[in-house]
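Only one protein chain is missing; all other protein chains are in place.
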Amino acid sequence: MRRAAIVSGALALVLAWTGPGPHAQESRLNVVLKRGEVIIGTTSAAPPFGFIDEKNELVGFDIDIGRLVAKALFDDPTKAKFMPQSFEARWASVQSGKVDFGIMSTTIYPDRLRKVAFTRPYVDSGIAVLVRKDVNVSQMLELNNEKYTMAILNNPQSADRHKRFTPKAKALTFDSPAQMLLAVKTGQAQGMQFDVPVINWMVAQNASAVKKLPELMTPAQNNAIFLQQGDFAWWHFLDAVVGEMKEGSLYDDYKTIYHKWFGVDPPAQRWYLGK
Amino acid sequence: MIRVRGLVKRFGQHTVLHGIDLDVARGQVVVVIGPSGSGKTTLLRCLNFLEEYDDGEVVVDGALLGYRRGADGRLGRRSEEEIAKSRSEIGMVFQSFNLFPHKSVLDNITLAPIYIKGVRRDVAKQVATELLTKVGLAHKADAYPGTLSSGQQQRVAIARALAMQPKVMLFDEVTSALDPELVGEVLTVMRGLAEDGMTMVIVSHEMQFAREVAHRVVFLDGGRILEEGPPKTLFREPSSERLHAFLRRFTEGYKLSV
Amino acid sequence: MGGYFFDFGFIYRNLPIFWSGLGVTLEVSVLAMAGAVVGGLVIAFGRMSRRVWLFAPATAYVEFLRNTPVLIQMFGLYFGLAVLGFRLSPITAGVLALAGQNAAYLAEIYRAGIESVGRRQLEAALALGMRRWRAMRLVVVPIAVTRLVAPIGNQLVVIIKDTSLVSSISVYELTMEGKRLAERSAATYEVFATIAVFYLVLTSAVSLALRFYERRVQLIF
Partner (left out) sequence: METLGTNLPYLLRGAKVTVLLFAASLALGTVVGVGAGLLSAARHPVPRGIVTVYVFLTRGIPLLVHLFLVYYLLPVIGLDLDPYVGATIVLALYIGAFISEVTRGAIGSVSRGQLDAALSLGMTRGRAMRKIVLRQAVRYFLPPYIGTAVMLVKLTSVVSVINIWELTLAGREVVERTLAPFQIFAGVALIYFAICYGLSLLGRAMERRIEFGH
């Protein structure tokens, strides 16, 4: 009888040792796979990344990329549930786990890396400036003048850029790019600064009213998917999927989506493959 | 029937009743008179614990009202149910009638007996009709209080109190809110009650009524009983100057037939 | 979640930001209140006049503004007028929207106040041979005003709270400064708890002043 006791004791010890580690919560990847649907935090106020179209549906580049991730997870792009949220709430919703990951024209900045994890970029970004056509300004410096008002997003980076490039101009702070565009189109502001792809889309949509200034306020930047920190399996999956989109097996899907929203092809899969 | 010893009532620092002693025998009618602010109404409200007295004791029909005598003198406040029970045996009629506007006259009278004493509906209705006839308002059973004159409303209020078969009836300046010509019909009902031997404590300015019906008159001033005695002696030879001045104010208006 | 302690140091370091926001909040509140008090009087007289061309628009104004949110009026003024060429600054649009909405409420408060006081005192004044207009000015309005201080004061509290809404058309008042500071720092909860305290102090100061005035007035009336 004694031997049985020893064996079961040892067995229990081994199990305890190899069992779940101190904080090995189940990886979000398994949670999503088990659930059969991925919950994606996004915005409904930042065309072309996420916005409501005339048929009152949520569409956009980020939405299609989200569906591509769902396809990678379940071989079925429809298995994605989108949760529109404000730009302020984006960090809290991934940190609290309310959404599995966030994709809403979000640029990687150091202070954000402290709050959430980012995958590699899925689209280039940078900050461009859009102005009303009836404002004869061709260079960004000309905007640095009290008679002008610029619309900016309510985040530190926009405020700092405003202080750096157009300190003399007045600033209107809004919660979403759509509100900023409305301020410009109604004449409350003469210009606005936002992500390159969004500005391109806005100019394309309102060619008669607004135009884009040639220079960028910032060097090329990276928009990426963001998720809760510390979940290696989930991060690795998403990061690898983005890699496949830009340089691998998902490039064709990525190319059709990119062309659909920006009217041009994305950068080639390999530098040497050039157009 | 009612024994009051050393009754004290304070509102914050202001003392309204300074140690009242009063006895009302069964079937006796006592009228309390005195200037406004003398504490007449507060005294009356202490007799059915609508005002919680701070010191002394009020004993109604042998039972200490409101408090339970602990081993070391009076300590515990009686429970809500007990206080309510003792109030049901002490009828009270108010200066502003306080009939229930959302109930008919009949329902006003039958509500308490049915709801508190568990009297059967038809019996309560029967008693109510009798009481209404007694106060001369049988024809108004289904009317609502708002449609009655002030005199009629006060008589219904009396009937409502009587429906609980109280041992004592308290009247708080019941005629001062009435139109002059309606005072008489209410006093008649009260005179009837006195003749039926109901123990009554009446706070009033109706000197004539006090002289004719009261067994004893109590003159209250500044929260103290200054004089007390049968109406005849009190009205004819007021011993204290205060009472003399008080009464003279009433005789100026009309000759008080002595 | 870990020990989430309240970072008072952070609040102290950013006091200047809260002060500037508070200043704008007070400015908007005072301007809006002035507009509402004056506007309310004009509309109240419109509501009380017997001429239809005065009564009808005033009533339409009161009914429409009391049944639509101030936020919509604000967007209408700020973005709507801009499209037609009248570009109001954020503060102007905010003050106008708040004044407009609360003028409708004050008009009703004035009307009820004057009418309740009016009849008896008005008849007494007319009985003395005073003409209607002088009776209103000398007797009815003064009495009404003292009785209206409380409801008017409450309306000021409503305005102070409603100024928080102008943050959505980019007025840099208390709530907007809070939003901007919250974006810039991780101390989001501390920021809004501080803002809440600022509003609490403002509104309770007004209510206390009212209660003090009421107690003093009660002695006279």
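Here the chain labels run A, B and C in written order, and each chain numbers its own residues starting at 1.
In this text, a contact is a pair of C-beta atoms (placed from the backbone, for glycine too) under 8 Å apart; a residue touches a chain by one contact, two chains touch by 3 or more.
Everything numeric in this text was worked out from a predicted model, so none of it was measured.
Taking the complete complex into account, the chain left out of view touches A, B, C. For the chain missing from the display, the contacting residue among C:15, C:42 or C:72 is C:72, taking the whole complex into account.
Checked against the full complex, the one of B:147, B:188, B:208 or B:233 touching the unshown chain is B:147. Where subunit A meets the omitted chain, the residues involved are 44-45, 52, 54, 56, 84-86, 88-89, 92-93, 95-98, 175, 178-179, 181-182, 185-186. Of the residues in subunit C, those that touch the hidden partner chain are 1, 4, 63-64, 66-73, 75-76, 79-80, 82-84, 157, 161-165, 167-168, 175, 178-179, 182, 188-189, 192-193, 195-196, 199-200, 203-204. In the full complex, the hidden chain is touched by subunit B at residues 48, 50, 80-81, 83-85, 87-92, 94, 96, 98-102, 104, 111-112, 115-116, 144-147, 157, 160-161, 164.
Going forward, only the chains that are shown with their structure count from here on.
Ranked by distance of CA centroids from subunit B, the top chain is A.
Separating the centre of subunit A from that of subunit C, both taken as means of CA atoms, is a distance of 41 Å. Centroids of subunit A and subunit B (each the mean of its C-alpha atoms) stand 82 Å apart. For the pair subunit B and subunit C, the distance between C-alpha centroids works out to 52 Å.
Looking at subunit C, one finds that none of its residues touch two or more other chains. Remark: subunit A residues 88, 115, 154-156, 159, 172-175, 182-183, 186-188 touch subunit C in the complex. Per the touch definition, subunit C reaches subunit A in the complex via residues 78-79, 82-83, 85, 87, 90, 168, 170, 172, 176, 179-180, 182-184, 186.
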